[in-house]
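Missing here is one protein chain; the remaining ones are kept as they sit in the complex.
Chain IDs A, B and C follow the sequence of writing; residue 1 opens each chain.
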């Protein structure tokens, strides 16, 4: 019984990270219909920025804030310079561009910071069954999801962003600056991605550190459904807890296989994810 | 200030050309729409009516030619700028965003305007104008019927308090009775607020019954134009282009 | 004449089809390649090659080895090289992916025409190329892995092991724990590949009943929370970590996180305290101590001197070389030192092979010569015994960088043979010839 509780708690803290990444993927998908493979690359550069800043100044939180800023700025640049030119082309073009960006960023990170792992601090104390750091992660993700919900549901900006995502041409006709909205979407998503990176990286940072987390982030987004923030968050926690239980009871070698099984089962029952509302039939 | 120049027309189009690849869907169209009028743009399927509206509103880029509203050059502006100059476009089918609620759709129409209080006022006016929308304000727009969607689309466009309203086939797919109500409403709006309406229609008889003027397009060019009554009375034009 | 080329293709295709009717797995014994060649050797140079993960998920840590080796070769070259030959050292990145290992080793052997392979890294990776290297007659020196398969002189006469193999080292660990913690419950945390299986074969011999829990980890999955919980739950008072430094550090951190404080025992591959210190530098132990305090009391086995050891004549030399030839950002770690020692012993072998360098003369030199020196245990390259280092010592780390020898080096075999003390006089750098003419 105690083991069960421990595994669940362990799953909750890794689930928070998956949820954050899933959120960021969801926003970009909602805004531009692109699955952003560059997300781990953007988050990686953000985290390395935090690493350098923290080493130089000794302040974790200064690094943290700058990581979010750099992450967001990179997202904005990526949208403007790379995604916009291919936006009107096939889904594949955008995937490939983001993939290329991922490779480029990982390569650049290796060039600048080397492939050796460096020590990377936790935001708060990491000790305890459910440590301050774990609580921070869960709270940060919860606040983010709630904030997104409020943003999308109740603010003019959110309304514009949704309109731009659903029907860009119509949105333009009612005065929405669609391009700006897409850029804002990428910016917000990349800030959240950077947050996910800051939560996922510790204790060590190296260029491939986010690869696995990213795969689970996509998995979480897919099983949760790319429709609303709660789907992504619930998908993240479901996956985190599920995989922790598999690792604890069945063995760590089965974790990736279990993720595959979960995806297959979920998608064969609900092809649009667990928490997507059944689609309104469009006439 | 010297003697006041005559007020410029609400909308002027000069030699407009708009193409899809090599196909010139609009091929040198010129027209003038007086302020406060209802103007019908008629023609068969594929005559270039929709492209004309889309090019005027900036949804599509023009190859050449000019578009002016109240004397202000709109030619190179994208759609989101054009609407800020008082030209609102209701696309074919209305373009309601089905995933948003009725109220969200409506609010969207006025969001670009800075005057918050007037945005709220405009919304209340729309609910008065279309009481059925008020009843269903919390429902997703996807749940509305065809006629209700048209009302929502028009209401959303009016939220911008435009001077010119471009309407693309509002009667498409609607029951005749609903269409008649819609057209009557346009007339009332024009009479009440001085709104200028450009109405693209395949239903020429219905459109001409409310319009002041009409233009007939054929293969991207203006084939005939004139007062609505005259066009209605002109058998040749009716038979050649309007099919009734 | 015009018809001829298509005919060739048809014939080739036909030959392929007929040939492909024989079993794909029925491998004919090829003739051994001649060793009386000096491929890759000129009057003033000798070309060596290696494959290591320099990028990708497995690169962390290992990429330091070639840096250390290169520094020693640079030093040797600066002293005039070996028999007047400058050592050229080609390092190919294989990303720890066997597919790429095969490709880069082919490139080294067939295109770059290296004289010998030195220190190819990894079990799954190097296992794919030992057949090829032996067929091609390329001496395959000092494989950077503790797997047992490098020591097979009958089937792979040109492959020479280097590290003390995982089973030997684990036997020495097992015996030490059994003797010094006779009543403790023991947990094993191991990498789920040959490191895990080979070490457990050794631990079993001494700790059979004492081991209460075995927890594997998959390299690449850094979430080891469930395993550490299981170790604690099983009440393991001694945890033997058969893992690489990253996972040693993760184990220490994760244990700290849940307030679990067993006695850790690390094997040589994971006990690089400088690297561990670097990995843990941002973290403090429960009492607010530094990373160094977290490592305090760590017991480890080893066969090379520790990078932090004092009063070691070889380390004095290596420190000099480090300061002169290693780029600034690289810390002086055990891993770096590992590459240095490997390169030193390679240079010793090249010196022993004499001025008329052929592959045969190198193999003969390896079989007849002694290559003791930097290592603290005897090193075997004798005919019929290509195992490399023969045993290990046990040490304990104390915060502040001091390592204390708990048990002098002992040797054993990889089967069930006894663990024995031995008589060994370790030569100093002055007594060893690894450059000159």
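FYI, contacts are C-beta pairs under 8 Å (C-beta built on N, C-alpha and C of every residue); 3 or more make two chains touch, one makes a residue touch a chain.
One rule holds in what follows: contacts and distances are computed from a predicted model.
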Notebook entry, point to check: Which protein name, taken from UniProt, belongs to the chain you can't see among "Phosphoribosylformylglycinamidine synthase subunit PurS", "Succinate dehydrogenase cytochrome b556 subunit", "Heme exporter protein C" or "Amino acid/amide ABC transporter membrane protein 2 (HAAT family)"?
Noted result: "Amino acid/amide ABC transporter membrane protein 2 (HAAT family)"
Note to self: Based on the whole assembly, the unshown chain contacts which displayed chains?
What the structure shows: A, C
Next item on the list: Based on the whole complex, identify which of A:39, A:106, A:119 or A:183 touches the chain you can't see.
Entry: A:106
Item checked: Those residues of subunit A which, in the complete complex, touch the missing chain -> 29, 33, 35, 37, 82, 85-86, 89, 91-93, 95-97, 99-115, 207, 211, 215, 218-219, 221-222, 226, 253-261, 263-264, 267-268, 271-273
Check: Taking the full complex into account, what residues of subunit C touch the chain not shown?
Finding: 5-6, 8-10, 12-13, 15-17, 19-28, 30, 54-56, 59, 63, 67, 93, 96-99, 102-103, 106-107, 109-111, 123-124, 127-128, 131, 192-194, 218-219, 327
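Here is the rule we go by: only the chains that are shown with their structure count from here on.
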Check: Mapping chain-to-chain touches, which pattern fits: line, ring, star, complete or other?
Finding: line
Check: Whose C-alpha centre lies nearest the centre of all protein C-alpha atoms?
Finding: A
Next item on the list: Round to the nearest whole Å and give the separation of the Cα centres of subunit A and subunit C.
Entry: 38
Next item on the list: Determine the centre-to-centre distance between subunit A and subunit B, using the mean Cα coordinates as centres, and give it in whole Å.
Entry: 43
Next item on the list: Indicate the whole-number Å distance between the mean C-alpha point of subunit B and the mean C-alpha point of subunit C.
Entry: 78
Next item on the list: Identify all positions of subunit C at which a residue touches two or more other chains, and write them in rising order.
Entry: none
Next item on the list: Would you tell me which residues of subunit A are touching subunit C in their complex?
Entry: 2-3, 6-7, 10, 14, 110, 114-122, 126-129, 131, 203-204, 206-209, 211-212, 244, 247-248, 251-253, 255
Note to self: Which stretch or stretches of subunit A touch subunit B in the complex?
What the structure shows: 156, 159-160, 162-163, 166-167, 169-178, 280-282
Item checked: Of all residues in subunit C, those that touch subunit A in their complex -> 54-57, 59-61, 63-64, 192, 216-218, 220-227, 229-230, 233, 246, 249-250, 253, 256-259, 278-283, 286, 291, 329
